[in-house]
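Of the protein chains in this complex, one is absent; all others appear in place.
The letters A and B name the chains in turn, as written, and every chain counts its residues from 1.
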Amino acid sequence: MNSFNFLLNEKNNKHCGITMVLDKGLGFETSKSLMELSGEYVDYLKFGWGTTAIQDFNLVKDKVEMYKSFDMNPYVGGTLFEIAIIQSKLSEFFEEADKLGFETLEVSDGTIDIPHSEKIDYISQAKDLGFEVLSEVGKKDLEKDNKISLDDRINYIKKELDAGSSKIIIEAREGGKSIGVFDEKGNAKGNEVDYILNKTKSDDLIWEAPNKNQQVYFILKIGHDVNLGNISSDEIISLETLRRGLRGDTLGKL
Amino acid sequence: MNSFNFLLNEKNNKHCGITMVLDKGLGFETSKSLMELSGEYVDYLKFGWGTTAIQDFNLVKDKVEMYKSFDMNPYVGGTLFEIAIIQSKLSEFFEEADKLGFETLEVSDGTIDIPHSEKIDYISQAKDLGFEVLSEVGKKDLEKDNKISLDDRINYIKKELDAGSSKIIIEAREGGKSIGVFDEKGNAKGNEVDYILNKTKSDDLIWEAPNKNQQVYFILKIGHDVNLGNISSDEIISLETLRRGLRGDTLGKL
Partner (left out) sequence: MNSFNFLLNEKNNKHCGITMVLDKGLGFETSKSLMELSGEYVDYLKFGWGTTAIQDFNLVKDKVEMYKSFDMNPYVGGTLFEIAIIQSKLSEFFEEADKLGFETLEVSDGTIDIPHSEKIDYISQAKDLGFEVLSEVGKKDLEKDNKISLDDRINYIKKELDAGSSKIIIEAREGGKSIGVFDEKGNAKGNEVDYILNKTKSDDLIWEAPNKNQQVYFILKIGHDVNLGNISSDEIISLETLRRGLRGDTLGKL
């Protein structure tokens, strides 16, 4: 039972919408302590980019198990997947992910340049092996990212969902500035967001939105149950209060 | 006994001025470990806005007790109080706060619009129930905040002190930009600060000053014993070193 639970009502008394959190290297005890407080509000937990490749196997395995005990899906950042592609070590990658206890994987092409049909094939392969697949649309390099038209993005989203991705992540990196639908100040480009929303189902997307103003934007625009990603581990509780109208930015506006 | 304690002198060998720290969702073990290191420099500990309403009752209770064991006053952010007002559940709010072990409360109108006389009444009510009351002056919404004249602010401060508030918090939110006495870059508007200082007693105020440049500004302007709030839990030790002249920004300037 929450404290002050009588202040919650039918509209805001439960967690709605996907929250995907970024772990970029928390100590085990620190993350466990954090999850005891806020784990119920986390749906996906991403071990960022290639961070797991420089962490001890057993430590990662223990963390995966710990995160799963709080009913969230831990997964490995797409960059590590891309490195496995570059090195032609995809089968070893799948095997190791399984040994570590991961049941979800991210398939992305944020850094590598591959034909989209090849990406689709990787999604299918991971799916066939029994993994849940999240796939990401967008390039980490600004110049490359700008070359993808909105129609191409929407086309990719649809094809990746068809291939079996459970959700499509809209790239915004850890910083959230000058990338994807965010301008150089980190403000959302409303017309681009609208265009994407008109042609897709919001429920199929996870918007990376690392900064508070971006979280507020999406909650007020799409709803308290919008799917948001790349949430800092420091901001789990804050985001949940934004979703529930328990912080000034969204209080009375949902 | 501190390490290197012989480097402290009469002027800087003890903690002066109120430090109010923001807890926006620290794990229990993490906050306990932090307080073992720095708890002696914390006077008030705010569970930010509505964060407690999505945390387990017993976990909040344990945290309150833990914080109190380090001789600080934990309290609930004003936004939760405002939600109780909106829902006409003030008596339940007071009762729950008491059950959780809180002995201090914040009365604010940062988001809700109520007559000031009503706010004064809430301060009295909380006081009569035996709580220490901190009250906050300022609106979280920039446009609304700009409409409050400096003279109104000073009038509110005086009336709230008369009604029993032990200190008045000057709103600056977690971000500290484009709000209250801070401009869009987070720099203090000197003339506004001066105006307020001329008409009030500095000791009655707690300035929310989340950013380091703001902390340095107030320490150099008002003194090492200025009351500062919304200090990030990461910055407790840093702020205390600024107060003592143990960091470059204030060394030799106090």
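The rule we apply is simple: contacts are C-beta pairs under 8 Å (C-beta built on N, C-alpha and C of every residue); 3 or more make two chains touch, one makes a residue touch a chain.
This one's a predicted model, so the numbers in the text were calculated from it and none came from an experiment.
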{"item": "Per the touch definition above, residue among A:Y44, A:F93 or A:Y122 touching the missing chain", "value": "A:F93"}
{"item": "Contacting the left-out chain in the complete assembly, out of B:S3, B:S88, B:S149 or B:N198", "value": "B:S3"}
{"item": "Contact footprint on chain B, counting only the chain that is left out", "value": "1-9, 29-30, 32-38, 41, 212, 234-238, 240-241, 244, 246-249, 251-252"}
{"item": "Positions on chain A where the hidden chain makes contact", "value": "24-30, 48-57, 59-61, 76, 79-80, 82-84, 86-87, 89, 92-93, 96, 100, 110-111, 140-141, 173, 175"}
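In the analysis below, only the chains that are shown with their structure count from here on.
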{"item": "Euclidean distance of C-alpha centroids - chain A vs chain B, Å", "value": "34"}
